[in-house]
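One structure coming up, written as structure tokens, with questions to follow.
Of the protein chains in this complex, all but one are displayed in their positions.
Our next item is chain A:
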């Protein structure tokens, strides 16, 4: 797409009062949760307007998380690829090693404000679980993390990290035993313990107000980038790339750029064995709209509306839905969505390790894989900004195993 054709909206004020991004989003939950969501919506509106709350959030981001995260010009890798210059937004350098903590700090502060002493969370790769356990320890709250039994096996180190910080990790054995089932179980806990429990949802999905809440807390990524790119390169990037599972790091990066003309944005889903094989986790690329986990959005589903199993090398992208704002941005054409396969992500993972001395998360490696594809097709004076959403320490056992190495 030529940059002059980008549909940059003059006004962008979403979601609406009903939690809608166009036809997506909404509040599709059982009556038993409606009151709690309403309470959360109202309290968040008050907190957002409260200077003391926002000051504390920013203070925590600076002194506890270590923000702003730097932007780094990956010169050697750009040279190897022989085209556009690649810049990395280093969310991997945050405390706990990923962007997830931007959101858990915000939600934990909300929980404290609402007088809730117990927090629960769902997790896939374990990054959001770790970030939730971390803030629960930081603020002295009880923390229970639901994690698919399959993922508990795949991500043993993160399970131990959560336990070190005092969290209880509950393996979920229902359904496909992965992220979506952990989310179901967290919702069931919430509905049962709603009086004293705050649900820290990890991605920009779920019922309203969560997609908005998570976006707002993650938007610091794009807001910082807008300032830092001018400092580093004297201008905004030509292309911004982020990986999309549920889509929290991507929406945090994209949202502040939606109304910036001339900036192309590309969301990269998990292509698994290849979108054409059906074994993937790319609802925006190959799914169709439906209703799951409290919102209307693009989903991986069969002809009868049953949610189908997803496949990805990255547990954090292994999710059949996607945040509703991404569905909206796809339909309006402001963001392009594509997919990178397991083997492309793995190749980009190794390349960044060797050319830049940075070990990226397998999730972020999907965004890198797309940058690797795109860079050689663009002139050398063009800039691609990739959101490096997390570091790859947690993935080392997975990658070693794929390379036939016993650690």
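Note that a contact is a pair of C-beta atoms (placed from the backbone, for glycine too) under 8 Å apart; a residue touches a chain by one contact, two chains touch by 3 or more; residues count from 1.
Keep in mind that, in the parts below, contacts and distances are computed from a predicted model.
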Practice item. Look at the options "Cytochrome c-type biogenesis protein CcmE", "TRAP transporter large permease protein", "Tryptophan synthase alpha chain" or "Carboxymuconolactone decarboxylase family protein" and return the one that UniProt uses as the protein name of the missing chain. Key: "Tryptophan synthase alpha chain"
Point to revise | Among A:36, A:84 or A:98, the residue in touch with the chain that has been omitted | key: A:36
**Study point:** Residue among A:180, A:215 or A:326 touching the omitted chain
**Key:** A:180
Review point. Who touches the missing chain here, A:22, A:290 or A:397?
Key: A:290
Check your understanding: Residue-wise, where is chain A in contact with the chain that is not depicted?
Key -> 18, 26-32, 34-36, 174-175, 180-181, 184, 187-188, 191-195, 289-294, 299, 301, 303-308
